[in-house]
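With one protein chain withheld, the remaining protein chains of the complex are depicted in position.
This part shows subunit A:
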Amino acid sequence: MTSLNTAPDLTGRNLSKRRAFANRTATILIGLCVLIAALPLVLVAWEVVTRGGSALSLGFLTEEIPRNYRTEGPGMGPAILGTLAITGMAALIAIPIGVLGAVYLNEYGKNRPLARFIRTMADVMTGVPSIVMGLFIYVAYVLVIGEKVGFGGSLALACLMLPIVIRSAEEMLRLVPDELRQASAGLGARKWRTTMSVVLPSASSGITSGALLAVARAAGETAPIIVTVGLTYIYKPDLFYGENTTLAAQIYRNATQPFAASQERAWGAALTLIAIVFLFTVVSRIIASRFAIDKR
């Protein structure tokens, strides 16, 4: 028992200098990476809140947009309405199709070649640039009906949301325990009834949360909007008639101008847009954590 009376040194205090130095340097560099990512976020938050905050007022949220870049004063009401209406319509199109598509992938298709192919292509579709979606809707819809309308923007945003909704909803359906499906089938329910009244309800919070995240992402999209929706200065609640506008499009349009008045409106619009996106994200998080079915 004499050979083992000294316990091995596990403190790491006797590491060679070189190894200790490499380890410490790596740890510091890795920590630095986090700072590099946090810095732009802090910068964006600070600039948008301070500059946008001074532009924000009740009038800014409700009044119509000044036609001249140089006109001082508020007005982004039509863009706020446009953002909510166009994104909302996009959600109405993309979420039902996306959820049903996810039902196909997880309940019917499973590992069949077609389902695997759709899964891969949905992943590929998330990588299609948003401007290409805009061009697609411009060619396939705007040119066909002959004018730029808000609904064109909804279609483009729906195309962007669809793959995100499908993939996130499928993840959630996969978490539903098979015992539920078997129990429902054992009671004599057909597969469509099992899916509609057992599987989808038990995954509903996860699906809602994923869908809201997709909505938040879509609300900030600019490129497809400027291609398909055009521009307006007044309230246009009708998505099927006349050109429309959104906050993101207004930020882009006003940021490119050298005039202080339009830049101030751009900052105000940025703060409003971030507030909307943030709201959707937070609600999505709350739903996800509050009603989560227990994951694995």
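To be clear about the criterion, a contact is a pair of C-beta atoms (placed from the backbone, for glycine too) under 8 Å apart; a residue touches a chain by one contact, two chains touch by 3 or more; residues count from 1.
Convention: contacts and distances are computed from a predicted model.
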Identity of the absent chain, which is to be given by its UniProt protein name, from "Phosphate transport system permease protein", "Multisubunit Na+/H+ antiporter, MnhB subunit", "Negative regulatory protein YxlE" or "L-beta-lysine 5,6-aminomutase alpha subunit": "Phosphate transport system permease protein"
Touching the absent chain when the full complex is considered, from A:A55, A:A79, A:C159 or A:V198: A:C159
Interface residues of subunit A (partner: the chain not displayed): 12, 15, 19-20, 22-23, 26-27, 29-34, 36-38, 40-41, 43-44, 47-48, 96-98, 100-101, 103-105, 107-109, 114-115, 117-118, 120-133, 135-136, 138-140, 143, 159, 162-163, 166, 188, 190-192, 195-196, 216-217, 219-223, 226-227, 248, 251-252, 255-256, 263, 266-267, 270, 273-274, 277-278, 281
